[in-house]
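One structure follows; several queries about it will come next.
Yeah, one chain of the complex is gone here, protein chain that is, but the others are all in their spots.
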Amino acid sequence: MFIQQLANGVMLGSTYALVAIGYTLVFGVLRLLHLAHGEVFMVGAFAGLQVVLWWHFGPFVALIAGLVVAALLGMVLEVVAFRPIRKRGNSHLAPIVSTIGAGLVLQEVMTKVFGAEQTPFPSDLGKIAYDLGFIHVTGSQVFILAVAIVSMAVLHFFVTYTRYGMAMRAASENLQVAAILGVNVDNVVLVTFAVASALGGIAGVLVGLNFNAISPYMGLEMGIKGMAVMLIGGLGSIYGAMVGGLILGIVEVLSVAYLASSLRDAFAFGLMILILIVRPRGLFQVGIRAER
Amino acid sequence: MSAFLRVEGVNRRFGGYLALNDVSCEVARGHVHALIGPNGAGKTTLFNVISGVLRPTAGRIFLDGRDYTGLRPDGVSRLGVARNFQQVRLVRQLSAVENVMIGCHAGIYRGVAGNLAEFFGLGGAEKAAREKSREMLAFVGMAGKAEVPVDQLTLVDQRRLEVARALASEPSLLLLDEPAAGMNPTELDELKTLIQAIRDRGITIVLVEHHMRLVMSIADRITVLSAGTVIASGTPSEVRQDAAVISAYLGTA
Partner (left out) sequence: MLSSYWDSVCIFLGINILLGISLYIPMVCGLISLGQGGFMAIGAYVAVMLTKAGAPFVVALVAGALVAAVAGLIVGAPALRIRGIYVMILTLGFGEIVRVFFLNFEPTGGASGLGGIPPLTELWQIVLSCVLAYLLVWRIRQLRFGRAMIAIHDDDLAAEAMGINLTRTKLMSFSLGAFIAGIAGGFYAHYALFIDANQFDFSRSAMTFLYVVLGGTVNPFGPVLGAAIVTLLPEVLRVVQDWRMTVFGTLLILIAIWRPDGILRTAGFRK
């Protein structure tokens, strides 16, 4: 039973990890808290839903749709809402203000278009069940885990071995120096947003498959949890985001199984505040100073 | 002659880098004590340790016999130590006189009842602080510039303002970090007069400076720092002839 819960937690945690990685990528390169990222995740979920509803495609195509739409949205946001601020380069507060604004816009627009209620996310995957003896997993859970693992592996490969990946890492060390050394900062930032948003979009579709329902409000909740995970793992640390996501997923599932389920959501924030008090730099420090 | 400020065996490490290595030094009351050395010698780091901004990794600091190692900067300020900053650190949103009044911060406090009184315009502490601040501005040669916003002041005036702010707290020890930077010969003369006037008020001064002529002409004693260690200490003429000093630091005029 406990192992079953652990397995469930890992499934859930991998979606948190994907969202948190998105946050941490943007923060790593731009030192920007992308408060609209949760809404991008939500838009990705709806994109996947539309593909399933209209064209009756399966979950895999939904995934692609979510990924692509989210990536495009992320890039549009960067060009429209964040690049102008970056070019003017003065206030440290302005970029975050802009992300809050973008998030509000996205959420309301989606609410108007799709209604505020939860929309079911139909999927046949949930009906497939695998009995592995000591644990029970559904098809959708296997799918989620597989996609999450593949995504993170691809990301790792991208960041470590490709030119753009290296440029991203250089930019996250020091944006100005990277620019002086010839890195095209504008492109790197755009790619960062695209990759981060794509991961968010994938997570959105996965969450839709997992819970069989999505709503325009899922962005806010996941958004804050994603930030909490980023903090727990350490700002700017991709691996921290992965580990933090898994931790949160497991903690949440265990809390539902063994404690009052209604407080489940508070665990994310509780853990986050605990980390801020005890170890603000998170589990894996990446050289970004948290303390004054 | 007992030391007013005593630095004893101070180490300050930043990760693997030892910025201050067993630094000891004694400043006599009422003296102008200069701290010189090549760039990167650790002079500002030592200032930061003395003013409480940094904790020493090892060693102790004493003011008038009292060990205050590890005290936070606001506590050190209340002991009577004031300083300026090499890169000017003023409050841009406020006017010149308001910046000086920040120096009076501890002095204005009259308890909760006093705060309440001030809120309603009763109690004279605010008014007294403003008077004193204007006096300080005049003392450093900025009379008439009290209401000028900080970003409209010249850099030299901003440096003067920092000195006025430091003086407003009525310190017994004043730490001056390169007050002469960017000054022309006339301004240097005015600075020299100002430093002497401060000393005449009974305030002990520790001065970090690169302008050797200024240092040699007003310092009572000099300590020379190089790569985190004290390489010489004594009167200006002793230091000037010290071989170690000459080799480590070809003096600038």
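Labels A and B are assigned to the chains in the order they are written; within every chain, residues are numbered from 1.
Simple rule for what comes next: contacts are C-beta pairs under 8 Å (C-beta built on N, C-alpha and C of every residue); 3 or more make two chains touch, one makes a residue touch a chain.
Remember, it's a predicted structure, so these values are computed and weren't measured experimentally.
From the set B:V53, B:V148 or B:A227, the residue in touch with the chain omitted from the display is B:V53, counting the whole complex. Set against the missing chain, the residues B:H33, B:R83 or B:K132 yield one that touches it, B:R83.
Annotation: of B:Q93, B:T193 or B:S217, B:Q93 touches the absent chain (contact as defined above). Although one chain is not shown, part of chain B still touches it, namely residues 51-53, 72-74, 76-78, 82-83, 85, 89-95, 98, 101-103, 105-106, 108-109, 115, 118-119, 126, 129, 165, 169. Listed by residue number, the positions of chain A touching the unshown chain are 31, 33, 80-81, 84-85, 88, 90-98, 100-109, 112, 220, 224, 227-228, 231, 260, 262-263, 265-266, 268-270, 272-273, 276-277, 280, 289-292.
Keep in mind that, in the parts below, only the chains that are shown with their structure count from here on.
Taking each chain's centre as the average of its CA atoms, chain A and chain B sit 50 Å apart.
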